[in-house]
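The structure appears right after this line, and notes come after that.
What you see is the complex with one protein chain gone and the rest in place.
Chain nomenclature is as follows: A and B, assigned in order of appearance, with residue numbering initiated at 1 for each chain independently.
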Amino acid sequence: MGFVYALIAAGLSLIFGLMEIVNFAHGEFLMVAMYVAFFAWLLARIDPLVSLPLTALALGVLGWAVYHGIIRWVLDGPMLAQIFATFGLAVLLRSGAQFAFGIDFRTVNDPLLAGRLALGPVSIGVPQLAASVTALGAFVALYLFLSRSETGVALQATAQDRQAASLMGIDTQRMFALGWVIGSACVGVAGALLAMFFYIFPDVGAPFALLAYVTVALGGFGNVPATLLAGVLVGLVEAFGGLLLTPALKYAAVFALYLGVVLWRPQGLFGRF
Amino acid sequence: MSLLSVAGVTKRFGGVVANRDISFDVAPGELVGVIGPNGAGKSTLFDVITGFQRPEAGRVTLDGRDVTGWRPDRLSHLGVARTFQKLKPFAGMTVIENVMVGAFQKTSDVAAARAAARTVLESVGLADRAETHARGLSTGQRKRLELARALATRPRLLLLDEVTGGVDQATVPGLIRLVRDLHATGLALVVIEHNMRVIMEISQRIVALQLGQVIADARPAEIVRDRRVIDAYLGETWRV
Partner (left out) sequence: MAAAGTLRPLLTRAVLVALLLGALAFPAVFTLPFPRHIMIMIFLYGALATAWNIIAGYCGQISLGQAVFFGIGAYTSSLLFRDLGLTPWAGMAGGVVIAVIVSQMIGYPVFRLRGHYFAIATIAVGEIVQALIVNWDAIGGARGVFVPIKRPDSFVNFQFHQSKAFYYYIALALLLLALGVTRLIERSRRGYYFRAVREDQEAAAALGVNVAREKLRALGVSAALTAMGGTFYAQYLLFIDPESVFPLSLSILICLVAVLGGVGTLWGPILGAAVLVPLQEGTRVMLGGTGKALDLLIYGALIIVISVLQPGGLMALLSRARTAGSAR
């Protein structure tokens, strides 16, 4: 699961690194992705794993739309406006989903992958395993894109120094939009994966979002590779927290971890600031 | 006894040594200029003196008391004020409110602070802009505001970081006059400046920095003849 968190967090980190905006609606993006995957299954009987590209694409479009429609206008504004713009979006999406789809839990029944696999003393669900692997794969793909491809490098350049990048001919607006598209697409992938085995309901995004914030903060805002490590760490803490303490406290454990790290090392483990 | 004494201050940022073993004194009422090329560590030195950075080594002494690493607000209460190179106005507040924040250090009464602020604004020539929001000021006016704010705390030592930076040529003489007048009131000043003409005119002493180290500490007339300073900073063509 840590890998999935890492993927979600990577999107968040990318956006933040580019323009120092924390997308408080990130969890809701995930929720939207899950619903997209769900409806693809419901209406066209396409398994979430198969419809994954579609979901990623849909979220990418959403990211683009959000950037051009909302984010672009608050980039130069006060931080308060930035925080609340995405917050408002989160509320909007969540209540919109509640309004449109009701609060019932939905699931994808008989997905393509099912059952459990025994790996030594531990038994893992096959969908979860597939999700982890795919998430890891997506993450690696993202990393390669960022570090090897020309656009990816341009993205990194913009993240590090906006002015210098634009002086070198990089269109920062396009980079920002691209950041949002890719960040959202990451969430799209994660959503499709989760849809395979997770319950789908309007509030589902919230705990994931919180975990994502913690993951990003742990790894250091803006440092995408670090979020992988942080994601794994968070996943582990969550799992062990659930085992050692009561399940209700496992999130508390993750948050305690966040507070601990952030207070001791304000930039996160590998942060840029 | 000197007012401010900097001894052996060294400040590192990761692998970069911004200040290396810097030492100099400032006597009460003295005007010391600090020069040096970009990256020489001038602003960092100010940060160390005013408590925004903690040096790895060395001491900062005020009136003989060791104040190394003390919080900026505590140093302010001891009479040390500063301006910032990158101007930091309280954008959402009006000019007079900005200055009042400084004035409040000496009084807790709002009316008294307002009156004090108004007086300071008059001395820097911003009295007519008192009710304007700080974000609506030109650069030159912002510089004056920054100065006014610092003055409102009635300091004994004022550290000015680039008073004439980014300001059009016409405004410079006015600012110089202001600094001169302040000095005349007995205020000790340490001034970082790029404009050589300005600093030669007003300083009683000049400290030259290069790559984080002090390369000269002397009166203006001697500084321009100092070989190291000329090599580092002035170039052969400078003549006073």
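What to note about this one:
In the analysis below, a contact is a pair of C-beta atoms (placed from the backbone, for glycine too) under 8 Å apart; a residue touches a chain by one contact, two chains touch by 3 or more.
These numbers were taken from a predicted model, which means no experiment stands behind them.
Shown as candidates are B:Asn38, B:Ser108 or B:Gln169; the residue that touches the absent chain is B:Ser108.
Mapped onto subunit A, the footprint of the missing chain covers residues 16, 20, 22, 70, 73-74, 77-85, 87-96, 98-99, 102, 202, 206, 210, 213-214, 217, 221, 246, 248-249, 251-252, 255-256, 258-259, 262-263, 266. Within subunit B, the residues in touch with the undisplayed chain are 50-52, 71-73, 76-77, 81-82, 84, 88-93, 97, 100-102, 104-105, 108, 110, 113, 149-150, 152-153.
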